[in-house]
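The complex is shown incomplete by one protein chain, all other protein chains being positioned as in the whole.
Up next, chain A:
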Amino acid sequence: MPVNGLTWLVVLQLLGAMLHHWLLPSLPGPIIGLLILFIWLLCYGRLPKSLEAAASPLLQYLPLLLVVPCVGLMNNLDTLQSQWLVIAGSLFGAMLITIPLSGWLMQWLIRRQQQKRGRHD
């Protein structure tokens, strides 16, 4: 068990929760923890082995952890049933437009950057 790395993640979560209550009520505690860790990694300049050992199994089994909040769906079965048309319309309507558009935009921007670089070389 990568306890060392896990300890750091839990300490960061506590720190995030504290800052959430004290200064930043609009940002969830774990997000504050994520930002602190990212900034710390930027300053430190490398990834500690113990942190990586704790992070990779956690991220690998993220779907398992998410089962618990997803089961809360059982409290909303009637909402899903009665509102399914609104929900399906909003979800698929947005998906059909955004998925190809963001892919296309990124591809266009990459190619434009490559062309510019090509001209400078």
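Basically, contacts are C-beta pairs under 8 Å (C-beta built on N, C-alpha and C of every residue); 3 or more make two chains touch, one makes a residue touch a chain; residues count from 1.
Methods note: contacts and distances are computed from a predicted model.
Only one of "LrgB family protein", "sn-glycerol-3-phosphate transport system permease protein UgpA", "Acyl-CoA desaturase" or "Ketohydroxyglutarate aldolase" fits the UniProt record of the hidden chain, and that name is "LrgB family protein". Residue positions on chain A in contact with the hidden chain: 6, 9-10, 12-13, 16, 26-31, 33-35, 37-38, 41-42, 47, 51-52, 54-56, 58-59, 62-76, 79-80, 83, 85-87, 89-107, 109-111, 113, in rising order.
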